[in-house]
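As you look at this complex, bear in mind that one protein chain is not there, while each of the others sits in place.
Showing subunit A:
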Amino acid sequence: MLVAGIKSRPEYKGLDVDAHAKRHLFVLEGEGAQALIDQVGAKGRDFLAKSEILYLAAAAAPKAYDVALSALSPDVFWHAPTLQPLLFRLRACLDLARMGTRLYIAGTEGFIGQIMQVAMEYGIDYHSIHTEHRGSAARRVQCVHCKGITDNVTTSPFACTHCGLPLLVRDHYSRRLGAFQGVNIDAEEPGTAPAPEEMFP
């Protein structure tokens, strides 16, 4: 049901610690912790002394990645209870950050999108942000009709949690909103929407 070749579909090229950066800010969610652990394996431990890690366990809490990350002994490690305080602390970090600081984000797409939204307010070009998709393929979707945003959407179509319309989830992505677009699938003949299909497990 997805239309191929939509240009706005984000690409996540993977974390690659920049040797020239003076400071590394890792913002990680759930399985995204493993992306950093893999970098330590590939690049050695030297960069950790210049690194700050903000971690949100989310769905991966039972795996206790926070213990593993903390054991890496980065300059700063902070385990966020929920997304809101993480965003608050991220703003404080970016407020004080200097040029030469590189931002790395790993986790689910909805998480990456929301962190990039904040980063772009600080004049960071999204091309210079390292991103890696780890964990669930669930999407953050904006209903193009009522503008309500629904997190962790795993099926298409799905019922908008705000207005109730059955929405087709598209690859069309908004960086400004950090969300994919959801479009009413049975506008011509209400009530004829196909059954939801698990597309983003």
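Everything below uses one rule, namely that a contact is a pair of C-beta atoms (placed from the backbone, for glycine too) under 8 Å apart; a residue touches a chain by one contact, two chains touch by 3 or more; residues count from 1.
As a working rule, contacts and distances are computed from a predicted model.
*Asks:* Can you pick, from "Ferredoxin-NADP reductase", "Cation/acetate symporter", "Integral membrane protein" or "Glycolate oxidase iron-sulfur subunit", the UniProt name of the chain not shown?
*Replies:* "Ferredoxin-NADP reductase"
*Asks:* So which of A:G44, A:P85, A:G100 or A:P194 would be touching the chain we can't see?
*Replies:* Checking the options A:G44, A:P85, A:G100 or A:P194, the one contacting the hidden chain is A:G100.
*Asks:* Touching the hidden chain in the full complex, which residues of subunit A are there? Just list them.
*Replies:* 18, 20-23, 94, 97-102, 120, 122-125, 127-128
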